[in-house]
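With one protein chain removed, the remaining protein chains of the complex are shown where they sit.
And now, subunit A:
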Amino acid sequence: MPAPILSLHDVHKSYGRGATRFDALKGVSFDVLEGESLAIVGKSGSGKSTLMHLMALLDQPTSGTIALSGTDAASLHGRTLNTTRNKTFGFVFQQFFLTSGASVLENVILPLKIAGVGRSERRRRGLEVLARLELDDKARNRASDLSGGQKQRAVIARALVNDPRVIFADEPTGNLDTATGAVVEDILFTLNREQGITLIIVTHDEELAARCDRAIHVRDGLIIDAEAVAA
C-alpha cells in the first residue's frame, strides 16, 4: 500500500471569534494516497472549499495537523512553504483565472516563472505541455480569445507544467457545457491514471464524484459516510 501523500488528523478551522465565531471544519481526519483520485463533495458552505485550501497549504488549521508525505505542514514556512506549493501542487479553478491580455503560453508558464526556471526552458516545457493538451496552435493567442473548453485546457496545462504530484480541481467543469465538461474530465482522469498524479476534485456534482476512486462527503464541517464510494 502506497504511503499517504496527504494526511489530515482532527483538523479544525474557525473564522472570527466570540459571537461571530464560525466553525468551518469541526474535526476532519483522512488520508489521501499517492496516485488516487479523490472527490470532496458537499453543498455550498459545507466547508469543502476550506478543506481544499488547507490541503493545498494555502491556510493553516486552527487545530489538528496536516502532513505532506509525512512532514508536518506547520513546520513549513515562508520560502520553503512557497517552494513546496510550487513544486507539489497544480491548481484548476472553475473561473480559470487566466490573465486575459497575456498569451496562452505566458499564462501556462507562470508557475515555471515563479519557480525561477530560465526563459528557453520555460518555453520548451510550456509548448510541450500545450501539445499534450492539443493547444500548441493557440500558444501565441491571447487567453481571452479562447473558448470555455480551451480555457480550461489551458488552465490544466498550467497546472501540469511544473510536473506536480497533486492537482487540486475546484469545480473544474462548473463553467462548461456537458460535452466540453466531459472532455475536461477525461483529460483529468487520464492524467491521474497514466501519470499517477493524485487528483483531488472539489465538487457538488455527484456524477463527477462517482468517476473518482473515492469520495468524501462534507456537511457542516464534518465528514459523513467517509470511505464510502458514491453510488
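Going forward, a contact is a pair of C-beta atoms (placed from the backbone, for glycine too) under 8 Å apart; a residue touches a chain by one contact, two chains touch by 3 or more; residues count from 1.
We adopt the following convention: contacts and distances are computed from a predicted model.
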| item | value |
| --- | --- |
| Among "NADH-quinone oxidoreductase subunit H", "ABC transporter permease", "Sarcosine oxidase subunit beta" or "2-hydroxyglutaryl-CoA dehydratase", UniProt-listed name of the chain not shown | "ABC transporter permease" |
| Residue among A:G42, A:P61, A:P111 or A:G221 that touches the chain left out of view | A:P111 |
| Among A:H12, A:H53, A:H204 or A:R219, the residue in touch with the chain that has been omitted | A:H53 |
| Touch list for subunit A against the chain that is not drawn | 53, 56, 58-59, 78-79, 81-87, 91, 93, 95, 97, 99, 101, 110-111, 113-116, 118 |
